[in-house]
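Shown here: the complex without one of its protein chains, the others still in place.
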Amino acid sequence: MRGRWGQRFLQAAALTTFLVLGGLTIFLFREGLPALSKTPFEGIVFAVHPDNPVSTLTAAQVRALVRQEKRWQDFNGPDTVLIPIYLANIERYVPPTASIQEIRLILDSLAEFPGILFALPPALLPSSVKQLRVEWEGWKEIFFSTQWSPTYEPVPAVGFLPLLVGSLWVSIIGLAVVVPLGLAMAIYVVEFLPKSFYYPIKILWELLAGLPSVVVGFWGLVVVVPWIQKVFRLTAGETALTAGILLGWMTLPLMASLVEEALRAIPRLLEESSYGLGATQWQTIWRLKLPYVFPSIATATLLSAGRILGETMVVLMVSGNSPLLHFSPLQPVRTLPATLAAELGEAPVGSYHYHVLFLLGVILFILTLGLNLSAYLIHPKDAQAAR
Amino acid sequence: MYKVEARKVSVWYGSYKALDEVSLCLERNQVLALIGPSGCGKSTFLRLLNRMNDYIEGFRMEGQLLIDGEDIYSPEVDPVYLRRRVGMVFQKPTPFPFSIYENVAYGLRLQNRLKESQIRERVEQALRQAALWDEIKDNLKKSALALSGGQQQRLCIARTLAVRPSLLLMDEPTSALDPISTAKIEELIHELRQTYTIVIVTHNMQQAARISDMTAFFYMGRLIEYGRTKDFFTNPQHPETLRYITGRFG
Partner (left out) sequence: MRKRRGEALATLIVTLISWAALVILAGVVGFITYKGLGVISWEFLTTPMREGMKKGGIAPAIVGSIWVTLVALGVGGLIGTSAGAYLSEFARHRRLKQLIEFLVTTLSGIPSVVYGLFGLALFVVTLNFGTSILAGGLTLALLSLPLLIRNAQEAFSSVPTSLKEASIGLGASEMQTFLRVTLPIALPRVLTGLVLATGRILGETAPILFTVAAYYLPTYPRSLLEPTMLLPYHLYVLITSGVNVKETYPMAFGTALTLLILTLFFTLTAAYLRFRLKQKYRV
């Protein structure tokens, strides 16, 4: 009977794994999808002067108004400057010691101004104003806006594009480092390395793979960032290039060991056939071996891309953390995981910001899952061997 | 001048002596069969001829081995160029995972001086020589791995012929094939002797008797007997040869 219970226990462990790993997906989506249906200004009402002809604006238009990129006149509004009043700037008009009656009085007098724009909880809103409808199209804001400032008041900007572009830059540079160098390392170890060096070098690979990313980030910050700054004559060395180079370097052991295993698995006779036809060592490598292991190279590349895309701490520390849309690798960027790491700690649980960050997590999850899945489909054995 | 001439050739792998003072001569356009039990040194001797043993750890060789009068182990000889003159076919078909066409073109592209039209010509010529052209001429772009075992082996022969070697080495080329494919390859060898000198290792004495002009019997690293195939099987000089060809060991 003991045997049966033991078996049940093991079965339960496997099932737990299954459930937990499946639950991961469900939880991410459960917390992330509300970002598409909720609005960031729950409990906030927008209002304008009753004589203001504007009655509906999009979120982007409000943002442009508050940032003074646009004026009321641009939306057929009153011919006067805009005075925005929202929770984050209210103390500009109201002394911090004011009682609630005093606050009301001040706000009431401000409501007289024709260019006024309130974004306040209903309880604070003066009675004389006219409500302004602000349209929030979540998915449009998220996927097409080119700005990311999720705590901006009164209307946050939550465009994923700058972050996606940041991740893209870092990944491209990382891959440009890891693919050629990883191949070179694999070829070297299989073709040229004296046998007695094999285990020492493999152990060094393991060490590189086991280096804590926060330590790599620290070293990058202290050594590589100033170096990049000097070499490219930049004002700041924290760039996509810096992060890409470091991530590519960190990922070398993954790439190199997968390709190495594949190269070793090439049948001896096939290799001899190539030599037998008068091929040199490098001709055999280029024309036979690399084409032969191409599926493994593709798998290793996809897995490396996933690894680079998901790396958090190094990017957080050396990429400059600037969530702006940049089109040069020598600019600071902010990647998806770095954004999560930097902001989730400050986003109140259940807030719009919180849900948007989870949606970002969902996107990251889908991207990396896609990469791993394709790696698995191309070459299941290799994908399983990666650690 | 002989096509192949071995003068007291000895080979060691580490401390193991694989060949012991082997000497033999082979005329142009003849087929030489190397026979003997497993581990007797016949494959080692074959692989000496295109320096395929160079890569084996602990390999060491003494004596002289001449092809067309040139010592192929002298320091001036580049094994890569030697292998373009001395082609080799292995005991198992070893098609590369490319198309049929690219398999045959592989050796030609290594030398980098042929135009694509010339390559195409020589691919066709090689496939015709290997008696494979008619079967696959419409499927040149197909993967070589899709061919049958016998076709694959003929493809490997074509691949070797395309480089235009003058000496052809075959290491038990039919050991992995069915009888019909074997017959086709033997027929092919018969054709090829018009143009090439061939050295073939075989386990199969009937095969040696059928296809070769000369036969060499190796036993425990030594060349026991060497002579014309006709005489060899009808009138062996050495008692061990007799025992072997009458099937008492090996």
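Should a chain be cited, it is by its letter among A and B, assigned in written order, with residues numbered from 1 in that chain.
Going forward, a residue touches a chain if its C-beta (ideal position, glycine included) is under 8 Å from a C-beta of that chain, and two chains touch if they have at least 3 such contacts.
Not measured: the values here are computed from a predicted model.
Q: For the chain left out of this view, which of B:78, B:121, B:187 or B:231 touches it?
A: Looking across B:78, B:121, B:187 or B:231, the contact with the absent chain belongs to B:78.
Q: Which residue, A:252, A:293, A:325 or A:356, contacts the hidden chain when the whole complex is considered?
A: Only one listed residue reaches the unshown chain, and that is A:252.
Q: Touching the absent chain in the whole complex: find that residue among A:106, A:124 or A:181.
A: Spelled out, the listed residue whose C-beta touches the missing chain is A:181.
Q: Per the definition of touch given earlier, which of A:41, A:148, A:292 or A:358 contacts the omitted chain?
A: A:358
Q: Tell me, which residues in chain A touch the chain that this view leaves out?
A: 2-4, 6-7, 9-14, 16-18, 20-24, 27-28, 30-31, 181, 184-185, 187-189, 191-193, 199, 201-204, 206-219, 221-223, 249, 252, 280-282, 303, 306-307, 309-313, 316-317, 337, 340-341, 344-345, 349, 357-358, 361, 364-365, 368-369, 371-373, 375-376, 380, 383-384, 386-387
Everything that follows uses one rule, which is that only the chains that are shown with their structure count from here on.
Q: So what's the Cα centroid distance for chain A and chain B, whole Å?
A: 60
Q: Inside the complex, what are the residues of chain A that reach chain B?
A: Residue positions touching the partner: 267, 269-270, 272-280, 283, 287-288, 291-292.
Q: Okay, in this complex, where on chain B does chain A touch?
A: Residue list for chain B touching chain A: 50, 52, 55, 80-81, 83-84, 87-88, 90-92, 94, 96-98, 106-107, 109-111, 156, 159-160, 163.
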